[in-house]
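Structure first, then comments.
One protein chain omitted, others in place.
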Amino acid sequence: MTSASSRPPVDMQSDQVAGIQSDTRVVVANQWQLIWWKFRKHRLAMFAGAVTALYYLVALFAEFIAPYSAGTYSAQHTFLPPQSIQLFQQTEAGWRFFPHVYGHKVQVDQESYKRTYVLDESVVFPVGLFVRGEAYKLWGIFTLDRHLIGAARYGDPVHLIGTDRLGRDVLSRTIYGTRVSMSVGLVGVGLSLLLGVILGGISGYYGGLVDNLIQRTIEILRSLPTIPLWMGLSAAIPLTWPPVRVYFAITVLLSLIGWTTLAREVRGRFLSLKTEDFVIAARLDGVREMQIILRHMAPSMTSHIIASVTLAIPGMILAETALSFLGIGLRPPVVSWGVLLQEAQNVRSIATAPWLLFPGLAVVVAVLGMNFLGDGLRDAADPYQT
Amino acid sequence: MQPTHTRLEATGAEDAERLLEVRKLKTHFFADEGVVRAVDGVNLSLKRGQTLCVVGESGCGKSVTARSILRIVPNPGAIVGGEILFQQRNGDTIDLAEMNPRGREIRRIRGGEISMIFQEPMSSLSPVHTIGSQIMEAILLHLPVTRQEARKRAAYMLDLVGIPRASEQLDAYSFELSGGMRQRAMIAIALACEPQLLIADEPTTALDVTTQANILDLIRDLQQDSGMSVLFITHDLGVVAEIADEVVVMYLGRDVESGDVDSIFHDAKHPYTRALLQSIPRYDSRDNRRLYSIKGAVPHPFDRPNGCPFHPRCDDFIAEQCNRIDPPRQVISGKHSVRCLLYSTAEEAPNNKDMLP
Partner (left out) sequence: MIWYIARRIVYLIPTLLVVSVIAFLVIQLPPGDFLASLISKAEETIDQAQVDALRERYGLDEPIYVQYWKWISGIIARGDFGDSFEWNRPVSDLIWERLGLTMVISLFTLAFIWVVAIPIGIYSAVKQYTIGDYLVTVVGFIGLAIPNFLLALVLMYIAFRYFGQSVGGLFSPEFIDAPWTLERMLDMLSHIWLPVIILGTSGTAALIRVMRANLLDELSKLYVDAARARGLSELRLLFKYPVRVALNPLVSAVAWVFPALVSGSAITSIVLNLQTTGPLLYRSLQAQDMYLAGSLILLVSVLTIIGTLVSDILLAWIDPRIQLQ
């Protein structure tokens, strides 16, 4: 603890009056405080952490944040291009704050009968926050009709990121997709973690034949090309299964192959901890094995495991996206980023409506955020190291 | 005391004997959190064929001093002041501190005229190259020989440092040798081009006691045969007693006391030196006193004490003096000098103004 007291954190130096108190606080600074202090210095990781938190908030409150429900469609507004928000409007009195979007006119090409939208600045749809819109049930419990953002007049076609071939709002669908995709990552990693910690722990702690066997298995799994395997296994999921069961089947599949990285990490930590003096001391004192693992070894591994988990989630998200994109992962009516990207599977549809790639942007930002966050966490996970 | 500068010029005979002269060397590290003054005004002087030991606790700047001489101070460190005068084989004296650390000139010195061996023989040899290739590399860099001759010389060197079956071991990797053998191999590399000066940075610290003795004997034997000088860095006063001709005691980047080995061991002046000597365990002590240890610890590099750097740990601390005045260097007798206010005389103090930082 001396290392902690020799360098007080910045915010305590101003705390002159409560000098004694702050001193005691410094002395008892536990591992998590040290990790937090170290992590806080890592600006980019802090920012990435905020982005990740935002994603999970969106996932949690998807119904409220999305202007429309995931299934709402409008036959008159198919492939509507994104409308950009104009914050001010020019009137006789000058500029006034009036967030709005412009409407579109449809032009039909006489020869090819192709419909194109032309911006029509004479039609103005006001946009507002906390607007009244479609009614929804938040988490299936509370019936509400307020939306974070949307058309100020109920029924106006306001589609900030445009619509797809059925006239569904891409932004809303991406927001709903966030819920599914982010949770697939979380649940999948949760399952992987369970497998990884149990098998990796056993492997690292007992060593010998068990270790050898588990390590061989991991090596075999790691040398397999995952996507063809996933393709093969998920193609076997019956088409008749309900969406929820498909969802769980896919996450189980993802974690069945994804646990190896975490298991390796856990094993490595176990091996190095096993020879630490405090573990040996505990063993010489006659502490029971289980107690040693839970009381002495687990706490010093937790921070590392959290970092590895954060780094494993993006992999899961990417895998789900890829499978669903191919149509052998999650299937409509479930809305995930991968399912949404299925709409953009070939050049022709992208050429007509490039905004269909928006869910892809959501994927990239989410993965980027979690990678940076995980990187920062990994650096901070060992606060005693400088 | 007169500034060393003038003295050196005055006595030409001594000048010829002097191989290395470090004057007021300052090497600082510019970290994000502030400047670490790792070496802050060190003076050393080493004659041909002699052994100078630099002693002190960990973190007092011994290694940085050694690295400064070869100009291999790691980033973000840099020499910010002082001179490192070195007399080359051709008789010219050059200032190593002024050289470009990546330049051709200093590279000719490194390994050719000054060699260095390090604390951990395991990590100072490349894990993926054979011992032979690393010796030959040094030979080919500095001597005008063919590869075959270099290989022959490499085998000769391994034999010289007492590695059995030398010509076979040329193709061995470092992980195939024991710790003592690795340090012997390092010495072989260092001496392959017959340098004038060998810098040994705690070469025995990582080895077990018997091996330590063997390596020390080896260095001493090789020194006698070749007439090279040795700058030996250690925290082990037992080693110092065994091999040193002269000693410099360092504390927080300063030479607090220097002199020949006898005056340091039998007539130590600086409280720090005396404390170091007291903390050597003795087998012959009759009473069961606790082993002496210097109170406190080496301060954190960022909060270096004012005045004499040792004053917070000093038993003879003079209030309002030691914490204010940076003690000048004071000649006790002959080569023996000390930096401590206890030995400062009022009339001499003004002459030493130039020693103040």
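Order of writing sets the labels: A and B. Residues in every chain begin at 1.
We adopt the following convention: a residue touches a chain if its C-beta (ideal position, glycine included) is under 8 Å from a C-beta of that chain, and two chains touch if they have at least 3 such contacts.
This one's a predicted model, so the numbers in the text were calculated from it and none came from an experiment.
Looking at A:31, A:302 or A:371, the residue that reaches the missing chain in the full complex is A:371. Between the chain not shown and the residues A:135, A:227, A:252 or A:281, the one that touches is A:227.
When you scan B:41, B:111, B:301 or B:328 for touch with the missing chain, the hit is B:111. For chain A, the residues in touch with the chain missing from this view are 216, 219-220, 222-229, 231-233, 235-236, 238, 314, 318, 321-322, 325-328, 341, 344-345, 347, 350-351, 354, 357, 360, 363-365, 367-368, 371-372. One chain of the complex is left out; on chain B, the residues touching it are 67, 70, 72, 74, 102, 104, 107-112, 115-116, 118-120, 123-129, 134, 137-138, 141-142, 173, 175, 186, 189.
In the analysis below, only the chains that are shown with their structure count from here on.
If you average the CA atoms of chain A and of chain B, the two centres end up 56 Å from each other.
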